[in-house]
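Note that this is a trimmed complex: some chains were dropped, and none of the rest were shifted.
Chain lettering (A, B and C) follows the sequence in which the chains are written, and residue indices restart at 1 in each chain.
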Amino acid sequence: MDGHRISMLGTGLIGDFYSNTLHGQRGRDRVQVVYSRSESRGVAFRDRWAIPESTTDLAAAVNHPDTDVVVVALPNFLHEEAIGLAAKAGKAVLCTKPLGRTAEEARRMLAMVEDAGVFNGYLEDLCYTPKTLKAVAAVESGAIGDVTWVRSRETHPGPHSAWFWDGRLTGGGAIIDLGCHCIEIVRNFVGKGNRPVAVMCHTDTLVHPIADEDNAIALIRFESGAIGQFEVSWTFRGGMDLRDEVAGTHGTIWMNHFLRTGFEMFTAGGGNGYVAEKAETSAGWLFPVGDEVSELGYVDMFTDMFRSIDNGTAPRETFYDGYVVNAVMDACYRSAKSGIWEPVEMEWRGGTTARIASTPERYEGLVVIKRELLPDGRHKLILKDEATGDFSDRVVAGA
Amino acid sequence: MDGHRISMLGTGLIGDFYSNTLHGQRGRDRVQVVYSRSESRGVAFRDRWAIPESTTDLAAAVNHPDTDVVVVALPNFLHEEAIGLAAKAGKAVLCTKPLGRTAEEARRMLAMVEDAGVFNGYLEDLCYTPKTLKAVAAVESGAIGDVTWVRSRETHPGPHSAWFWDGRLTGGGAIIDLGCHCIEIVRNFVGKGNRPVAVMCHTDTLVHPIADEDNAIALIRFESGAIGQFEVSWTFRGGMDLRDEVAGTHGTIWMNHFLRTGFEMFTAGGGNGYVAEKAETSAGWLFPVGDEVSELGYVDMFTDMFRSIDNGTAPRETFYDGYVVNAVMDACYRSAKSGIWEPVEMEWRGGTTARIASTPERYEGLVVIKRELLPDGRHKLILKDEATGDFSDRVVAGA
Amino acid sequence: MDGHRISMLGTGLIGDFYSNTLHGQRGRDRVQVVYSRSESRGVAFRDRWAIPESTTDLAAAVNHPDTDVVVVALPNFLHEEAIGLAAKAGKAVLCTKPLGRTAEEARRMLAMVEDAGVFNGYLEDLCYTPKTLKAVAAVESGAIGDVTWVRSRETHPGPHSAWFWDGRLTGGGAIIDLGCHCIEIVRNFVGKGNRPVAVMCHTDTLVHPIADEDNAIALIRFESGAIGQFEVSWTFRGGMDLRDEVAGTHGTIWMNHFLRTGFEMFTAGGGNGYVAEKAETSAGWLFPVGDEVSELGYVDMFTDMFRSIDNGTAPRETFYDGYVVNAVMDACYRSAKSGIWEPVEMEWRGGTTARIASTPERYEGLVVIKRELLPDGRHKLILKDEATGDFSDRVVAGA
């Protein structure tokens, strides 16, 4: 029943979420040492989460003799160095999203871990929310037929940390910050083996005086014909809007992860204020979330990672997935500039997926376009004559 | 207190909705005569709505001596003939959506009514839903700041009538049927004077064996920088999904017109079946709508039309609006083929609109990127040094 | 197509709602004269709703030579005098809720109109909301089986007018103001012929320094065994909470009439403020209602009233219904004092209703308590041996 001992790199909001998850409830895995560029932040973080040691020496944290897993929770521009050290140390390495600032950078990190033969996990929490896991399982079981369209939306009023706003350090704006989540959510629903072929993206900087996009919308065309659609923004007002919608040939799934989860509170004021991540107000109607680390997927994510390490299997999300996400984001940025559909350029390992298809029903030699149930139990058929292209309707006895 | 007498052209689903609205409640306007290509459908319609007369002679219906208003509720390919007759008769003419199959056709119909100097109204009911009217008023009053993005979605499992599926008669597929609603909803929110500049559209035929699109997604770029987004489909499963979302620099609006309006019913079976337009099931969890003709905008639409006739003013929605919508749809079809942003080509009468802009707050010479309220009442500022491009944060006393 | 001409008595909030409804949209019925105890309020009201005349003479308003309908929109303690005058004038009389302050008072008003033989309508708008009308029709069609329980809830932060707070003028507190709605909603669902037998009620004055109750909860036991439950309050925070829930042996209905109707807005401030009746805030997350007079039932209520006058039939809600409601409220007040179930004392005209009953299914001589569908398609039966009283379960092939 022994758990893992972890080197935690980084003390920002994401490091807090990770440590809260690992040390919350009755988990058997523990952070042994935390690295921060700032000694004071490291000490505060150590105390906050009851971690034995903190350090400002990155290599020392990675190479700590008692840890077997390295969690990279650093700003984007520091991922590559940390992963290089972890790979060299031969330790399992789990990296926060996005993997790289570009597909090229991600490709190098992928090569590092694969060359070293170390376990690699991509910490894409939103692919592990309990709702998402159950919904993906429903899709895989055939509950909604073939997936035709996925909308993934993540918008809020902007990040809490200064470095997030600096595209030089992150690789971009709202796409790099939020689009990476959406792209991988979409891939989980259309199928990991369904190649993202081309991307059309629109970006703009509408509200904030920054160099990078604070708004973006993109369409991703997959090999099967399915369309992924993401909407990301740092200009949304009202909290954090985290919703996914999935359409299939036989069904529909709607998920709301944050603002409308069955928890509603009105307060005339008073109370202690914290409502939920990115909440904008502390009075009036508020929409808290029950257990954020569970509902945002952190709990199931780390369970998958550590179980996979224990079992010697690949986790649901690997560095290769992070690399694919970076490749799609690269295409988004190219498309936003060119105004055309841009191909997704990458090394594809996922095989091929057939076109969404349905064999139409026939009725007396005609193609059945639609079958409707009438209140009296009979069926109304919309029919097409393939020879003439003419349409007609007919009411027939019910099945 | 005298009302208007109406020549109703057409006896399909939309004619039913119109007559139900006009003859429902305590309205003072009445349908005097109904035209149908089929005598039996005309008679049935006449009896259904207590209309004095029916005819299979289009000109006779239009020229009926006791009517002063002509309502065109015919399939798209019959609009032009009917409008020509009404214009010649010098009567007020109200035409269902879409106005034309193409902008060119719409342009001709616009010229007919303008040349004849007759009152013209574009029966775009979804711009008149009570929620939409109140939301547009809120936007115009400044409640959400400048509009940055509008999503309008209308999807269902496909139309009930055979002719709708025949692009030769309609001008297209789901865009012509549903996109016309969405485009005009978007225009109401971004402002009628905000020119739609260019369009990017993706279409596909995924499920139904037809020649036209059963799925489409489009982005519309307006002069202000605002983005309209529509999603239309004849492949949605679960009923009719009618939702609009509006984002502004200072607020957000979400409207659900059909499937989630605060009316939920579970039935193990039994009962008489009718739930709502396009409902797919009559057992299990069902989501009826209270008063469909009110909630879908028909009541407020006809009120605006008849009041405008009485007052000698233009209604909220005119043939010119219908023409603009056709021009945007034409650009959508071009873009779906070309894969690039296509300009919206039309005669523009709406003037110019300034770019969405905000003058950033400053703090000690730095630009304030974001101001957050902390639980202790202080504010956290994200700051940008414009000279270096560097970002930093600072906690200051609250306002 | 001639409509009715109305004497409107009263210029408070309810008079505004009524006149807004009558003069809104394209209605053919008009208010001819308005009565107010205050000349200035009468003049302002007249101008607000484009009414030809106003007066401070109650009898003159009732006896106006051009009106045939009297609408009583006065405070409760003035109903009896007004109705007496209208009955004497032989005019149709429509009275706002509650009919009386007590059943005895209501009984006298009922006798007045019945003795005079005039049309009488009880203006219980919430029994006419489009959702309620459709839900009642669904229940009557058998969609949810026998009704077992109805919860009707109306709570808000308290009335807008001073006289509402004075039990001497109204007859009580939150029960008289709000409970009257709930009781009649419940009756519509359990059936008007289902006798309310006894009542258990708890009241308290929790927040406001008044003599009457600002909170009340009651259970109403009907002859069939069905239970009505109402919750009324002047202490609710967050707006106006108007919800009904109906349980039946084969289904469930949930209705939300106000705070969650598919219309949600976040505003950081700005805009013109009006959100909805009893809204508490004008920034943050707000929940407006589309068309209040339609969604609160005023439109369908007046349609039913005027059509019934035209047809010479009784409307859905009559003075007798108002009298039954008063009798139930009297029992509530008695029960709140006695702490026991109090009988509802009244003249009952509704006949009898059978006990809710179901004939249980049998399986091999045992009673089937429950039948569950298993994932593999088989059924699990919970069985009872009536001889021994023992329970067992068995898995059998599906139907």
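Keep in mind that, in the parts below, a residue touches a chain if its C-beta (ideal position, glycine included) is under 8 Å from a C-beta of that chain, and two chains touch if they have at least 3 such contacts.
None of these values were measured; they are calculated from a predicted model.
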item: Copy number across the full structure, from 3 displayed chains; value: 4
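Everything that follows uses one rule, which is that only the chains that are shown with their structure count from here on.
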item: Superposing rotation of chain A relative to chain C, computed on C-alpha atoms, to nearest 5°; value: 180
item: Cα-centroid distance, chain A relative to chain B, in whole angstrom; value: 33
item: Distance between chain centroids, defined by C-alpha means - chain B, chain C (Å); value: 35
item: Set of chain A residues in contact with two or more other chains; value: 237-238, 280
item: Contact footprint of chain A on chain C as seen in their complex; value: 237-239, 266-268, 280-281, 283-287
item: Chain A residues within the chain B interface of the complex; value: 144, 148-149, 151, 155, 157-158, 160-163, 165-166, 168, 200, 202, 204, 206-211, 215, 217, 219, 221, 225, 227, 229, 231, 233, 235-238, 241, 247-252, 272-274, 280, 282, 339-341, 356, 358, 360, 367, 369-370, 372-373, 375, 380, 382-384, 389-393
item: Chain B residues within the chain C interface of the complex; value: 1, 3, 24-30, 129-131, 133-135, 138, 141-145, 250-257, 260-272, 288, 290-291, 294-295, 299-300, 302-303, 306
